[in-house]
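Report on one structure; see the data block that follows.
A single protein chain has been removed from this complex, and every other one stays in its place.
For clarity, chains are labelled A, B and C in written order, and residue numbers in each chain start from 1.
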Amino acid sequence: MRESVRPDAEVCRAWVREAAARVAADRDRLTQLDSAIGDGDHGHNLDRGMRAALQAVEDLGETATAGEVLAAAGKALIAKTGGASGPLYGGALRAMGRSLDESGDLAAALRAGCDAVRKLGGAAVGDKTMVDALEPAVKAYEETCDLEVTADAATTGAESTMTLRARKGRASYLGERSVGHLDPGAASTALLIRALVTAARDVRA
Amino acid sequence: MRESVRPDAEVCRAWVREAAARVAADRDRLTQLDSAIGDGDHGHNLDRGMRAALQAVEDLGETATAGEVLAAAGKALIAKTGGASGPLYGGALRAMGRSLDESGDLAAALRAGCDAVRKLGGAAVGDKTMVDALEPAVKAYEETCDLEVTADAATTGAESTMTLRARKGRASYLGERSVGHLDPGAASTALLIRALVTAARDVRA
Amino acid sequence: MKKVINAPEDVVPDALRGLAAAHPGLRVDAEGRFAVRGDAPVRGKVALVSGGGSGHEPLHTGFVGPGMLDAACPGEVFTSPVPDQILAATLAVNGGTGVLHLVKNYTGDVLNFQLAAELAADEGVAVESVLIDDDVAVEDSTHTAGRRGTGATVFAEKIAGALAEERAGLPAVAAVAREVNERSRSFGVALSAATVPATGRPGFDLPDDQVELGVGIHGEPGRERAPLAPAAELVDRALTAIEADLPLSGDLLVMVNGMGGTPLAELYVAFGEVARRLRGRATIARSLVGNYVTSLDMTGFSITVCRLTPELLRLWDAPVETPALRWGR
Partner (left out) sequence: MKKVINAPEDVVPDALRGLAAAHPGLRVDAEGRFAVRGDAPVRGKVALVSGGGSGHEPLHTGFVGPGMLDAACPGEVFTSPVPDQILAATLAVNGGTGVLHLVKNYTGDVLNFQLAAELAADEGVAVESVLIDDDVAVEDSTHTAGRRGTGATVFAEKIAGALAEERAGLPAVAAVAREVNERSRSFGVALSAATVPATGRPGFDLPDDQVELGVGIHGEPGRERAPLAPAAELVDRALTAIEADLPLSGDLLVMVNGMGGTPLAELYVAFGEVARRLRGRATIARSLVGNYVTSLDMTGFSITVCRLTPELLRLWDAPVETPALRWGR
């Protein structure tokens, strides 16, 4: 088994940059997913939030730590995203930041982020939320320390929401009618994790 | 020159019946004409009014005079049509009724009806209103006492409104943009006069 | 056509039944098609009667009550009321000191109110009529039907209603209504047409990138089509048209009125632009933002401005208690 990555501030900055770019590119797709089983704003929310996060990170001094970078991004996400995903993603990034500054270890940080989402939102795997992408991804990283495998697990997890009936979030109002649609938050989670792979690889290369 | 017809109660009843049927059949076309340069209700207004007029005439006793038939129809038109056309057509029929009971003569009655419309509405020929169909029809009857010629004059008059710019009624709000459309009230006037021809012929036959 | 109705021909009486159920302070005759304030007739008070086609709610039924109208007569949708109902309402509210008919200037309304006034006079009731014609979109000349009555109707009903409540005589109440009309101007902008229940189709077609400038409240097309533009520009077009006719300064009463299908937030956006454009040149002393003179589900807005005098302002502020306007009590 590989060793868990110890992302530095540069990797974290690159992650936020890459994530913002991917969310901007996929904004309309994510919003469309949310139109089908939610209120049609997820892509726009997250795009607004990620642009603010990117700005906040760029406004940070050169000396900021990895943890400070994620904390700043998380705070901006909370301040600008709104909706359910704002506090959830913002809370996750802040928890990851705290964890990184303590341990420096990505596995621990990912677990901390996932715990934050689960604690804030109360959702478990199978509820058709971002947790369905996040939890398997974190588990995969814990087991393999392979970022590609982790990103694939997130994607597979996101796809698994297609057949689920939502029990949390706005899609839950649809009951049976939520089946047959991807969860927008799970889709964006897969995208954010994929951005992390790219960031880690590009910075190292 | 022929002699002016002296319509009896039967002809007047037949006229109301025939007019109601024609308006019902052309209701949507008249409303559509009104949509283009007015508020899109003329056919529906007149249909509602003519149904009430027909009912009122059918409720009349056997002994009602020609004048009483038209007065009842006019009163019902005023009570149920609404809009500009209700008082105008209702007023015209009541004036015709009064004239018929006085003189018995159709030429005089038509002139009285036309005068009533002009007095109530203040429109002259060329203003793009029902007067553009009514006035030439009445003049044609005064000159020829020929109902076919009269109806043709009404139709020609109605068609003449196509190129006019409206100065009265709702179409006047359009200014130049009213040009190129038939006036709905002129169209319905042509139709009502045509109904009179049919009624007079059918009853006599 | 998608509407919350039972049958197109029943919309007016059905809505009147709902009005009656919702507002015990009104007396509603759903068959006779008029609504009067519950304590009518008020002895010794000049009574105000208005009416017009339905589809403009809350105009006029929503303005019946102490401090405003004594009666409202809704016609069929977008069709003026008939003399019978106007006469019945006039007789029901006559308090012995005369009745004021507030009539929006449309041929149909004018003719039907005129017939009703003649019938009322036959029954010994003194009726005066005031025509409201505030819409600057329409050419005004003695050779035409003249300007349409739109938003200023609300102002006239409120202000004349307040004066009547103070027991002013019929000439004074009529005079103040005329004064409000003379000092008021309106201009409307439509983004899409209304669909009348009876026809089930939009009254006009408007391409997705066009607006109808100077639209009428009965779905009459306006005078000009223009490209869809930001709110600031649409407001500018409307105010420019108004100011060409009535220079704006001093204390103003301003209404940004929704056509029915436009969200309140958009009306506030428009009002913000009005305020910005008038800043430094005139004072918005009082305002209304909302749906007051609607055109069914039409989208768009109209702006109505009245140049206030201290007395008009005082009467505007006087207590009013109706379904749609309520303050001071």
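Convention: a residue touches a chain if its C-beta (ideal position, glycine included) is under 8 Å from a C-beta of that chain, and two chains touch if they have at least 3 such contacts.
None of the values given here were measured: they were computed from a predicted structure.
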Displayed chains contacted by the hidden chain, counting the whole assembly:
A, C
Among A:Gly38, A:Gly67, A:Gly157 or A:Pro184, which residue is in touch with the absent chain?
A:Gly38
In the full complex, which residues of subunit A touch the absent chain?
28, 31, 35, 37-41, 44-45, 48, 78-88, 120-121, 167-170, 172-175, 177
Absent-chain interface as seen on subunit C, which is shown:
2-7, 11-12, 14-22, 54-55, 57-58, 62, 189, 191-192, 208, 211, 228, 230-232, 234, 256, 260-276, 284, 287, 289, 291, 294, 296-297, 299-301, 323, 326-329
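Just so we're on the same page, only the chains that are shown with their structure count from here on.
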What is the shape of the graph in which nodes denote protein chains and edges denote touching chain pairs (line, ring, star, complete, other)?
other
Per-chain C-alpha centres versus the global one: which chain is nearest?
C
If you take the mean of the Cα atoms for each chain, which one ends up farthest from subunit C?
A
What whole-Å value do you get for the distance between subunit A and subunit C if each is reduced to the mean of its CA atoms?
54
Nearest whole angstrom, what separates the Cα centre of subunit B from the Cα centre of subunit C?
31
Using Cα averages as centroids, what's the distance between subunit A and subunit B in whole Å?
74
